[in-house]
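The complex is shown incomplete by one protein chain, all other protein chains being positioned as in the whole.
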Amino acid sequence: MAVKKINKKNIAKVLAVWRREYNIIVPSMATDVPAFSEWDGEDISFLDWYRNTAVPPKSVVLPPMEKMMSFRKEKDGYKTEVSVNEDKQIIFGIRPCDAKGLAIIDDVFTNGYEDYYYASRRRNTLLIGLGCTNPQESCFCTSMDVDLATSKDVDIMFNDTGSEFIAEAFTAGGEYLLKITTGLKNATGTDMKTAKSVELEAKNKLTRALDTRGVSKKLQACFNNEDFWKQVAAKCVSCGICTFLCPTCFCFDINDEMVRKQGARYREWDSCSFRLYTRMPMENPREEKWRRVRQRVCHKFEFYPMNVDIFACTGCGRCIRLCPVNWDITRVIAGLPRQSDVKEKASALKG
Amino acid sequence: MIIANPKKEKKYLNRDNVYLPHMVLIDKIIEETPSVRTIHFHFKDDQMNRDFTFEAGQFAELSVPGTGEATFCISSSPTRKGPLECCINRVGLVTNALHRLGVGAEMGFRGPYGNHFPLESMRGKNIVFVGGGIGLAPLRSLIWNILDERDKYGKIYIIYGARSAGDLCFKYDLDTWQQDKTISTVIAVDKADGNWTGKEGFVSAVLKEESPRADNAIAVLCGPPIMIRNTFPVLEELGFSPEQIFTTLEKKMKCGIGKCGRCNIGNLYVCRDGPVFSYAQIKSFISDEY
Partner (left out) sequence: METELCNEAGRLLEEGAVDYVIGFAAGSLKFTTTPLITSDKNDTVNLVNNRFITNNLAKYLLEIKGRVGIIAKGCDSRSIVSLIQDKQVCREDIVIIGIPCAGLIDLAKVEKLVGKDRDLIDDINIADDKAVITIDGKKKGFEARQVLFDHCLSCEYPVPREYDVLIESPVNKIRDDEAGKKKIRELQKMTPERRWAYWKEQFKQCIRCYACREVCPACFCERCFVEESQPRWISPAPQWQDNLVFQVIRALHVAGRCTDCGECERVCPQNIPLRSMSAEMCDLVEELFDYKTGLDKSALPLMTSYEPVEAEGLIR
C-alpha cells in the first residue's frame, strides 16, 4: 500500500472514522501528567505538546491491575468466572521506543504458555506509531538500536512533515485502517524528503548516548564485585518508578481477595526493586539493595540478551527523568569497570 | 505484533487459560509433622483424572480461592493413577490457609510446570538420594517412580535427615524403604532426643560416612539450601562429577510459567528451565542467587 498523507487539521476526522470500530487511546493531560487514555472524541491538542508520557503505553495491554477471575463459593463448590477485555482498540501516537518495548513484552507473554489476558488485549490492539520530532534530554533510543523515526513493531507509522503526517502501513490491520479512511492522498516524493529532514533534525537533538559494546561481558565480569554494586546502588531508594515506567518491564504479582463468599484473583505490577519481591519464608536472595540494583541492570543488559539477543532497554529515558534521585542507567553502564579493573573486596557500606 | 507461530504450550489448560486453575477435592490429609502435611487430592473433572500425567520433579500451583496461590512440587509418583499428592509446610498466608482445609475441601490446581528429573539418563545406574527435611517431597516422587520400575535401575541409596525426629517426613515411606532389602536406607537427625536410636548428624556428614560409590551412579539431592550447598562438595569428594549430580532448586514463584519474572537465577527461570538442575548447570550459573 502506498504511503498516505494526512493533514494535521484532519486528524480528529480520521480518529472519528476509526472510532466507529475501535476504542481510540491517545496521549492526554486529563490527569495532570501526560498519559495514554481514551480519546474524548474532540481534543487533539496533544499534537502540540506530546513528547512522551510518564506511564508508558504498555499500561493499555498490561494494566497496573487487572482482575483475572472471580470466585463465588456455592454449595457444590467454587464457581469461577474469567473476566477478559477483548475490546478492539487503537493506541495512537506510540513512540518507537515504547513500541519496541511492547514487542519485547509480546514475546515473553505469548511464547510458551500464552498469557490469556495479555494476549486477549494485545491481539485486539492496533498500534499507530508517531515519529519523534523533539526528543527529550533523557532520551537515548538510538543507542539502543531504536530509530526515533520508524518502527517495525507498529501497524502504521506516522511521520511529521510540518503541517501533515505521512502514514505508512506495515500490517494488514494498518492497511485496513488506512483503507476505511476514504480520501487520503498519497504522499509525494517531496513529502518523503521533508519527513526525512524532520527526522534528521530530531536525531540531531539527541544529547544522550550509551555505548553498549561489550556491556554483557563487562557485567558478567563484575557480577561479584560487591564494592562496585554497593556504590552504584548507594543512592537508590528501592521504589518502583524505574520498573513501573519502563516500557520493557513486565514483572507482576498475583493476589487473591475474598469477602465472605465472593472473591477475585488479580494481577498487578510488581518490581524487582522491591525488597519483598524474591522473599521466601526462610530466605531472601535479594535482601540487600545492591543485589536488587544489580539484578535490574544485569537483567536488562546481560540476562535478557542472553535469551533473546535484544537489550531489554529501548532508551526512552523515563527511568532517568522520573527517578526521585536521578539514578542514571547511562552513567552506570558507562562506569562499568573494565575487565582489568575488577576488584573484589569487602566494604564498610552496608545496605 | 504478536510473534507469528510462537511455541505454544497447551497442555491441561482450563478453558484455554493458563491462569485458570482446575478445581480439585481433598481425599486425605496426613499430618507429617506439626507444620507439614501431605494432601491427597483428585480433580473434580473426571476427564482430567483420566488424562492427567506429569513427570517426577515437576511442580504445581495450588490455591485457596480468595487467599492466594503457592508453589508445591508433586510428591506422588507419576507411575500411579489415583490421587495426586503435595506436601505443604505451614509458613505463610497461603500455606496456613491450606492447613485449615479439611477432607472434602476444594482447592485450585495449575500444572504440571517445570522440567523433570532425567529418568532416561538414570536407567541402569545406581541412584543415591540425599534428602533433608521437607526436601524429601520431590525426591519421593522420583523414588517411587524408580521403585515402580525397579528392574530398570541399579542399587538405590536413600540418605535422609531432618532437624529432629519430630521433623522427619513421610515416616510411612521411610519404614517401607527400610524394610526393602534392595535399598540401603539411612536416616539421621541433626539433634537426637532420648528416644532416637538411629544416626545423629547432618545429612552431608552421614553421606560421607556411607560413601556410596560414584561409578555408574547418579546422585539426586533436595533439601534446605544450606544442606544442598554442603552436600555438593561431599559428593564431589566421593568422585561424583557435576554431571552426575542433580537437585531441585526453590525460589519464590508466582505464575509458574516464566512470565512474572521473579524466579530467575541470571538468565534462567527456575519455573521454566528448572526446577531440576544438574550441578554442572549450577556451576555454570552466571548468578549466585540460589
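Each chain carries a letter (A and B) given by its place in the written order, and its residues are counted from 1.
FYI, a residue touches a chain if its C-beta (ideal position, glycine included) is under 8 Å from a C-beta of that chain, and two chains touch if they have at least 3 such contacts.
These numbers come from a predicted model, not from an experiment.
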| message | What shown chains come into contact with the chain that's not displayed? | response | A, B
| field | Listed residues A:A16, A:L47 or A:A234, member touching the removed chain | value | A:A234
| query | Looking at the whole complex, which of A:N7, A:T31, A:N85 or A:N186 touches the chain that is not displayed? | reply | A:T31
| remark: Per the whole complex, from A:E21, A:D87 or A:E137 the residue touching the absent chain is A:E137
| note | Given B:G92, B:G166 or B:P233, the residue that touches the chain left out of view is B:G92
| task | Could you please point out the subunit B residues that touch the chain left off the display? | result | 92-93, 96
| request: Pick out the residues on subunit A that sit against the missing chain. | output: 31-33, 35, 51, 54-55, 64-65, 136-138, 234-235, 237-241, 244-245, 253, 255, 257, 266-269, 271, 274, 276, 289, 320-322, 324-328, 330-331, 348-351
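Quick note on the criterion: only the chains that are shown with their structure count from here on.
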| field | Sites on subunit A touched by subunit B in the complex | value | 68-69, 71, 73, 77-78, 80, 82, 103, 106-117, 119, 122-123, 127, 152-155, 171, 220, 223-224, 250-258, 263, 265, 270, 272, 277-283, 285-286, 291, 295, 298-299, 302-304, 306-307
| Where on subunit B is subunit A touching in the complex? | 1-3, 6-9, 15-21, 23, 44, 63-69, 89, 91-92, 106, 108, 224-225, 250-252, 254-255, 257-262, 264, 266-267, 272, 286-290
